[in-house]
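Shown here: the complex without one of its protein chains, the others still in place.
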Amino acid sequence: MKALKRGMLLLTMLAIPLFLAGCDRLIVFDPKGPIARSLTDLIVYSIIFMLVIVVVIFVLFGYIVWKYRARKDDGDFEPKEEKGNHTLEIIWFAIPIVIVIALMIPTTKTIYEVEDVPQGYEEEEPLVIHVTSADWKWIFSYPDQDIETVNYVNIPADHPVQFKMTSAGTMQSFWVPELAGQKYTMANMQTKLYMVADNPGSYYGRNTNFNGRGYAHMDFEVQALERDDFNEWVQEVKDTANQLTEDEYAELLKPTIIGRKTYNQTHLQWIDHAHGGSEKYLNPELYEIHHGGEEPAADEQTENTEQEQVETEENASESSSHEGHSHH
Amino acid sequence: MSLDEFFVTGDPLILGSQIAIGLTMVGLVALITYLKRWKWLWREWFTTVDHKKIGIMYILAGVLMFFRGGVDGLLMKAQTSRPELGFLDAQHYDEIFTTHGVIMILFMAMPLLIGIMNVVVPLQIGARDVAFPKLNALSFWLFFVGAMLFNISFVIGGSPDAGWTSYFPLAGKEFTPGVGNNYYAIALQIAGIGTLATGINFVVTIIKMRAPGMSWMKMPIFTWTSFVTSILIVAAFPIFTVALAFMSLDRLFGTHFFTVAAGGDPMLWLNLFWLWGHPEVYIVVLPAFGMFSEVIATFSRKNLFGYKSMVYAVAGIAFLSMLVWVHHFYTMGNSAAVNSIFSLTTIMIAIPTGVKIFNWLFTMRKGRIEFSNAMLWSLAFIPCFTIGGVTGVMLAMAAADYQYHNTMFLVAHFHYVLIPGVVFAVFAGLYYWWPKMFGFKLNEKIGKWHFWLFVIGFNMTFMPMFFVGLDGMSRRMYTYSESTGWAPWLGFSAVGSVVMAAGFAALCYNIYWSFRYASRDVGSDPWNGRTLEWATASPAPHYNFAVVPEVDRIDDFWYKKKEGKTGIKKSDLKPVHMPSNSWTPIFLGVAFGIVGFFLVFEWFTLAVISSILIVIGLVANSFDYDDGYHIPVDELEEEEREWRGELK
């Protein structure tokens, strides 16, 4: 028994520095844009309340358990019966109500805040990007620029972006923790998400909603560029990238894991999955499973990426989209 | 369908289990035959309608499923212990987290709680059995057959692989064409019917069969929580029945309830699922709260502090639990107003829950806290569950949830709620009521090993998940790259899961050891209990009470003990009416299992033919006019004398 307790103590001592070392670097506590910042502020605000609650309960718990523990010599002790105590019960009914109110006010404020263009950017016209999630890739269409990218999205820094999101099949969730939180992408429906990046940089994004075998690999990179660099990149794509054809698009929607791609034109000219029609791209046979079998279309992963890549300085490191997770 | 499609092939892990399962089955059959125990099994267990035996069978099945679900958990932890491990492939991992979730909630937590309810509730209210003993047996067999049908999926046909939430469109035929998710739809349907019947049974039992004098506010708190849980079952399970029926129609008959094409609405599934699924969380947690209340009061040697506010809190939690389902999909693009309202209802659950925590603390205050195993589990519950609770409040804040949703933070949270809230409670309940079920205690020393290993392992396993979640790891990822920096957290977590498994092994060893060596001389009331189950022999006789006790106040037995009024008079003995055993429940259970199996494989002709079995069972039941039998007074007297001594 003693050895166990000592072991526990040792483990706790080991665990604490590990936790502390980790905490300040956690991605959710490291926002890089106004929307994510208001989410983080809300989270930190709530954590303070929660810590107070935890400390009160733990201290009370430790004190009571220690003070009123059974002793060897008080075997006959017969505690007094207590029915309850109205004053006390009203107190611990009322305090949580106060806490609920204290939490609800900033929560509601933030809920409304994140559904709109962030403060300070109301004057600027947001850049609209359509997001289409498919198995197991992210497709980004720029309707005004008439270009399309896969598994990475470039945005101008310090400028509001509005994502109009849908899915070509299964449901996904579009998450960019450093910039905007997340929202579902669903076939036949459109969800909207605002995003602003303070500064140029590379940010980690991924799907959080399980959607089959390729799910773990379904991440993407958000690349914020200076305004001029962004325009330059758009121009470069228009000059050098291949046209997106309908066949190529159908190929894209097959359940595969692929690298990055860049195209002239967008698929929105044929189909907007927010308004139905996705079923003509679906082929259940491609979803048949073979136990102990190979990863879905892993072979396509490497060969296509190189040739169709538009050369820009950032995606030289496209092999791992976790790069966006910059603090590691 | 060819044979190699029928059996899952190609994976050494699964091949190993197939062989192991085959050998175990053959071994079991051989052993029972060798010991000539078939008749005994049939008479004493398979056809029994005794609530205590049914409860024990539930518990046994629950422990078995705990093992299966635990192995799933260990495999997942092993696979993610290091970055880019190739131990499990994506498909296998997906199947394992799906079965882990389904089994732990529906086939581990539910049967263990319903099992303890079965054993304890009739005893606590001074009843001879539940209201409908035969229906009770049917409930068990439907649950058991559903669980077994679900479990064979990993060797026959392939496991479900769309998560325990089975979200559409993924769970539709277009995206998961195999039979895996058919198992989900059919097996859960069969088990669900059984659960619904249990709910109805306990509502009526508690309304109609309380001992004379036991008015509502004199009922033991565990009975109260069981009652509220039963009402929640009746209110919530039909929703799941409908959702699963739609799912089956979509998958088996090509309808368009939840499909992407032809006007289906996948979000309808999410709403229906959580309209059931959120109350389901409280269905498992509420009876657990009741168990802690009983144990804490007993081992503090005090009555429960604020009994009435506890009852109101339970009712309040149950009511609110029906109004919060949208918090499972704040990120679906609801309007800000909808998200705000559901944030409010969700956070409000913290109010009655907080009341309960403080009532427990004040029950112990000024008491005499005895650290028996049952009490240790109840004590560990309070801090661990508090962590689960406060992180729940954090998740409830819709805007903040945009960062937590579907991440490991969420996974950590619900394990911090469900493991302390349900598993710790079940352990506390098992240690506490074990002597009432079997007539001996579980060993306290081995129990301490079980306790410390499990609690430490639990915290080691799930605490790191909060942090990887906040660091961008979403749930259900079978692998991750080195550059994410998650490896140390997940490695530590994997070690923790092994420690937790060692704790479970200690429990199994404890059960084995105690069966063989524990003292059988524990008396009827080994813990100095407060409620009526301690007023009869341990193990409880099949008629429960020779004379139905009369109740004047809450914790009546506690005061009667002090007044020395627990004895019974010979003149009060009357013949006791008992229900007869019945073959129809197990027959119907097996019939449902056969039909279900054929439906899973979409062999409709066979399904229709075999459903004649169900009709036979129902007709036989309708024509059954068996009135049971009476235990004569001499027999009662003899049994009672054995533990009470001579009757006056």
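Order as written gives the chain letters A and B; numbering starts at 1 within each chain.
The rule is short, and it goes like this: a contact is a pair of C-beta atoms (placed from the backbone, for glycine too) under 8 Å apart; a residue touches a chain by one contact, two chains touch by 3 or more.
Everything below uses one rule, namely that contacts and distances are computed from a predicted model.
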item: Omitted chain, identified by the protein name its UniProt record gives, among "Ring-1,2-phenylacetyl-CoA epoxidase subunit PaaB", "3-oxoacyl-[acyl-carrier-protein] reductase", "NADH-quinone oxidoreductase subunit H" or "Quinol oxidase subunit 3"; value: "Quinol oxidase subunit 3"
item: Chain not shown, its touching partners among those shown; value: B
item: Contact with the hidden chain (one of B:R82, B:K218, B:H256 or B:K366); value: B:H256
item: Given B:I200, B:V590 or B:L606, the one touching the chain that is not displayed; value: B:I200
item: Residue among B:L268, B:A315, B:L613 or B:L647 that touches the chain left out of view; value: B:L268
item: Touching residue (missing chain; options B:L85, B:A245 or B:C508); value: B:A245
item: Where the unshown chain meets subunit B, residue by residue; value: 131-132, 196, 199-201, 203-204, 207-209, 234-239, 241-243, 245-246, 249-250, 253-257, 261-265, 268, 272, 275, 619, 622-623, 625
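By definition in this document, only the chains that are shown with their structure count from here on.
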item: Interchain centroid distance [CA atoms averaged], subunit A/subunit B, Å; value: 33
item: Contacting residues of subunit B [partner subunit A, same complex]; value: 8-12, 14, 89-92, 94, 158, 161-163, 167-170, 173-178, 259-262, 266-267, 300-303, 305-309, 329, 331-333, 336, 339-340, 343-344, 347-348, 350-351, 354-355, 357-359, 361-362, 364-371, 379, 382-383, 386-387, 390-391, 393-394, 397-400, 402-403, 405-407, 448-449, 452-453, 456, 460, 463, 467, 470-472, 474-481, 483-485, 488-489, 492
item: Residues of subunit A defined as touching subunit B within the complex; value: 1, 4-5, 7-8, 11, 15, 18-19, 22-23, 25-29, 36, 38-40, 42-43, 46-47, 50, 53-54, 57-58, 60-61, 64-65, 68-70, 74, 77-85, 88-89, 92-93, 95-97, 99-100, 103-104, 107-108, 110-115, 135, 169-171, 173, 175, 177, 180-184, 186-192, 204, 206-216, 278-279, 282, 284-285, 287-293, 295-296, 320, 322-323, 325, 328
